[in-house]
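Everything below concerns the one structure shown next.
One protein chain is absent from this view; the other protein chains keep their places.
Right after this comes chain A.
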Amino acid sequence: MSLKSFSIRLASMIVTLFGVAVVVFVVIRVAPGDPIAMMLPPGASEADIERLRGLYGLDKTVVEQFFIWLGGVVQGDFGTSISLRQDVLTIVLGRLPATLELATMALVIACALGLLLAVLGTRRRGRRAEAAVDLWNGMTLSIPDFLWGLIFILLFAVAIPLFPVSGRINPQLNPDYVTNFLLLESILRFDFAVTGNLLRHMALPALALALPLSAVIAQVLKQSLKEVMGLDYVMLARAKGFSEFAVIWREALRNAILPTLTLAGVQFTFLIGGTVIVEKLFSYEGLGNLAIDAVINRDLPLIQGIVLVFAVLFILINLAVDLLYATLNPRLRNG
């Protein structure tokens, strides 16, 4: 990426973030629900309402509030959460690793499953196996992730209690880690008791998130493979006597996977957004669960902080996908 295109990209990111900041700031103030009214007990007078409003800085105009908040954000101060009474950025960054680990695990499962299904469908095209793959894809796609979550809870946590229903880690374990990337850190520390426990807690929510995405990946990849399989170089590989599996795996997949990669990148951002309901269902202590509580409590600074961090994340992921795509695609790499 040249300096000029990098500068353009950076400027575009700043404009996007400013736009997100304005929209979220205005929307949550226009939306019904006053945080002060939410915390008022019976007996509070108009004077009590005004006192609390002033205490939380909500007595100023929306424009004044916005610029005070923006001035803080520029200096890394996202404000103080009304409900949690802690620094917003600290809270959000503390939760982000849990969501990133969950979403990454879901993406890995989705990619592996999608790849498997696509290769199987292509290898057995025109046969019952392909029909079964299509049927499975249709089914996994039509059932939303939270419903998969409920099904998995009933099957693998209640009927056959193999996995825990809720949480990120067994409360009995007390890993004294430096970061909140518990899975990554436990692997690096060879602390497999913690790794195993984290994976057991992560398995059902990650699978619930992964299934619909795996169907999308499988469909797109299968279609790409179908197109590539008719190209000359694939025919040549066949003529050389390569097995059908080797043709798909070694020759066709390399070219067919590029559109899927872009898709997976875009879907990863949706996956992070999708963790909101699944995290709530599994009481998983990530950013999504936090977001729901923030909305319920009308915790304006926290909502703003979460949305802004989500926005930064989405922009960075898209940037990473673009860079990766440019690296892998020879036409873009040489262009």
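Note that in this section contacts are C-beta pairs under 8 Å (C-beta built on N, C-alpha and C of every residue); 3 or more make two chains touch, one makes a residue touch a chain; residues count from 1.
Please note the rule applied: contacts and distances are computed from a predicted model.
You can't see one chain of this complex, but its UniProt record names it "Peptide ABC transporter substrate-binding protein", from the set "FtsW/RodA/SpoVE family cell cycle protein", "Homoserine O-acetyltransferase", "Sulfite reductase (NADPH) hemoprotein beta-component" or "Peptide ABC transporter substrate-binding protein".
Residue A:Phe163 is the one among A:Phe78, A:Trp148, A:Phe163 or A:Phe268 that touches the chain missing from this view.
Listed residues A:Lys4, A:Arg85 or A:Arg128: the one in touch with the omitted chain is A:Arg85.
When the whole complex is considered, the residue among A:Asn137, A:Thr195 or A:Gln267 that touches the unshown chain is A:Thr195. Per the touch definition above, the residue from A:Val20, A:Val73, A:Leu211 or A:Leu290 contacting the chain not shown is A:Leu290. Chain A residues in contact with the hidden partner, per the touch definition given at the top, are 32-35, 37-46, 48-49, 51-52, 55, 82-86, 91, 95, 150, 153-154, 157-158, 161-172, 174, 190, 192-193, 195-197, 199-200, 203, 280-283, 285, 289-290, 292-293, 297-298.
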